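With one protein chain removed, the remaining protein chains of the complex are shown where they sit.
Labels run A and B following the written order; every chain starts at residue 1.
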C-alpha cells in the first residue's frame, strides 16, 4: 500500500502532487493520502483529491483519506465533496 | 463620538450630486460624451446604493429609476436630448430635497412619482409592476422569513487560475443559514486510461455546485456573496417550496442526472427508487448518493421548520434594552440578597439566594443570547464598499472574510460598522498600491484584504489585514513631530510609531483624499473602539502589508466579576481574566526598574498595587492579596487589601465626562447601593510596563 503525506493542498502544490501521484502511486493499487500535516488548502486542492479518488475508483482501486482535520472536513462539505471523498460530514 | 453614517452619506451624496451636475452641464453641449455619461451614471448609482444602506429608501427608489434610464443611455440604447438633461437636472434638485429627511413628505413623494413616470417613459420601461432588480430596493428589508433556496453555482473554468477560490464564497454563503452542497463533476471527464487522467487539466475547475440553503437572508445579501464573481460565474437561485416533499427522482431530475422519460419508466416499476436508479444505470451511483443526502437535508429542514411553528418574532430594540436593564437590576438585587444571606448566616435564606443566583445567571445568559448576532450581517455592506471603492480607485482587490458566524452583542455590532468601514477605506486608499506598482514590486497585481472575526480567550478578535505597502514609518514619525505628538528627540520603536496614527489629529494622507479623508482620521476609529471597551492595535511591515487588530469584550453589560477591597473601597476585576489569588507578603516583593514584581509559581510577574496606582489612603496590610490575571499573553498581578468574592457585575458606563479615564472600564452598583469601579486590567498592566 502506498501513502502520500502532503503538507499543503493548494493550487501551488498541484504540480508536485500530481507528479508524485503519477510517478509513484498511480499503478500501485490502494492509496492512502494522510492529511495530518495539511496547513493550507484551497478549492483547487480539494478538487484534485476528488479527481484522484474518481480516478482510483474508475480503475477499481481505492483511495483512503486519513487524519482529516475538522477544517478540511468542513471545507469538503462546503464544496459538496465529502460524500464523493467518503468523508463523514461534521457539523 | 461615532461617525454618523447618515452624515457621511449626505456629505458624499452632495459631492456626487455636484459631479452629476457638472457632467450634465458638459452633456448639454456634447450629449455623446461617454465619459460624462459614465460619470452621471456612477453618481446616481452610488447615491442609490448608499441611500438604501442608511435607510433613505425612498431616495434610493427614486434614484434607481433615473439610474436605469442612464444605464440605457450608457449602453447606447438611448440618445440624450435637451429634454432629458433638463429633467435630470430637476431630478438632481429633487434628490437634494429628498436628502433632507427620511421618510420624505407625502408631497415630495408625489413629485418623485411624476418625475419617475417621465424617465420610465423615455427608458421604455414598463410603467408598473416590474420588480426592480436593484439590490437597493430590497436592502431595506434585510430579513425575511426562512426559505429554502437551491443555488446552482457554476464557477468559470479558469477561476482557480484567476485566483478565485470557492471556499471563501461558500463560507460566507453558509454563514447565511444552514446549507448543504453537492459537487457535480463534469460528466465528460473520463478515467478509463492513464492518458485520460493525464489529459485532465487539474488547474481548471471541473465541477459545479448545487447548494441547498435554508435561510432568512434577503436575496440582496445572497447576491452580495457573489458580488465579486457574478460576472464570470453563472449563479442561479430557485426557491423550493418547503412544504413539498422532495422525492429522490425529482432531485435527480433537477440535477440533470436522469431525464424525465427515464424517471417515468422507472417510477412505474416500483420498489426502492435509489437502488433501481443506480441499478438500471440511469443515474450514476454517486448522483444517487448525493441526491439522497440532499433529500435528507431537506427533510431535516422541514422538520425544524415545523417544530418551530412561530419561526421568529421581531422585537424593537428598546424593548430588548429594557429587558436587559431589568435583568441588570435583578442581578444587582440578587447580589444584595446573597450578601445579606451571608451576613445573617441563615441556611434557608442561603439556599434561596443560591437558587436565585442560578436563576438570574441563566436568565442573563438567555437575554444575552437573544442579543447576539453573527458579525456576518455586516459583511455584505463592507463588500459593496470595497467593490465600489476598488473600482473608483482603480485597484484590483480580493476581499476575503472569515468568521462570519462569530456572534457579537447587537449593540456592539451596530457601533462596529462605521469604524470597520473606515479601516477598510483606509486600507484601500492608503495601504493597497495600484496594480502597476504592485507588479513593479514583484507582488501579485490583485491585492487581498482580509476581514476576520474570531473568539479569542473570552474576547472577540477582529482583524483587518491587507497585503499592501505597509506603513511608512519615517513619514508617520515626521508627521507626528510636525503635529507635536512626539518630539524630534523621542526614541520610539517602529511599533510605537505605528500606533501614533490613532492619535487625534493625525492623518497620513498628504492631501485629503476623497475616500478616507473628510478630516476624520484613525483617531475616530480608536474613539469608537474605546467606547466599546475595546482595544485597537496596528502591526505593519513595510512592503508587506498592515494588520489592524481590534479586541472587544464579548458583551458590554454584565460580566462575572471578582470583588476586591483596597482602603475600604471596592473594585471589580473581570473574572474571565483571573487565574488565581495568592497571598503576598511585603518581603516577597522585589522591585526591578521601577516595576514591582511578585513571585508566582516560580516566576516573577509584574504587579500593580491598586493603593499606589490610585493614590488611595492608608498603608497596606502586612499580608496583601494578589490577583493573578492573564490578559492575552501577558500575566500580571493586581495587589489589593482583600479579596471579597465573586459576583455578577452589571457594568454601567461612566459616561462622557469620564471618557478619557484610564484603568477603569466602568462602574457597578453593589448590593448595598454603593458603587465600585470595574477595573480595566489590560490598561493597568500596560501603564506599569511603559
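Everything below uses one rule, namely that contacts are C-beta pairs under 8 Å (C-beta built on N, C-alpha and C of every residue); 3 or more make two chains touch, one makes a residue touch a chain.
Everything that follows uses one rule, which is that contacts and distances are computed from a predicted model.
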item: Complex member absent from the view - protein name from UniProt, among "TonB-dependent receptor plug domain-containing protein", "Sigma-70 family RNA polymerase sigma factor", "Chemotaxis protein CheW" or "ABC transporter polar amino acid permease inner membrane subunit"; value: "Chemotaxis protein CheW"
item: Visible chains in contact with the missing one; value: B
item: Chain not shown: contacting residue from B:234, B:355, B:653 or B:689; value: B:653
item: Contact residue for the chain not shown (choose from B:315, B:344, B:586 or B:675); value: B:675
item: Option touching the unshown chain, where B:122, B:368, B:506 or B:614 are the choices; value: B:614
item: Positions on subunit B contacted by the hidden chain, ascending; value: 1, 7, 328-329, 332, 569, 613-617, 652-664, 666-667, 669, 673-677
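Keep this in mind: only the chains that are shown with their structure count from here on.
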item: Touching residues (chain side subunit A, partner subunit B) in the complex; value: 11, 14, 18, 22, 26, 42-44, 47-48, 50-51, 54-55, 57-59, 75, 77-81, 83-84
item: List of subunit B residues in touch with subunit A within their complex; value: 160-161, 165-167, 170-171, 174, 179-185, 189-192, 194, 197-198, 200, 202-203, 205-207, 209-211, 286, 289-290, 293
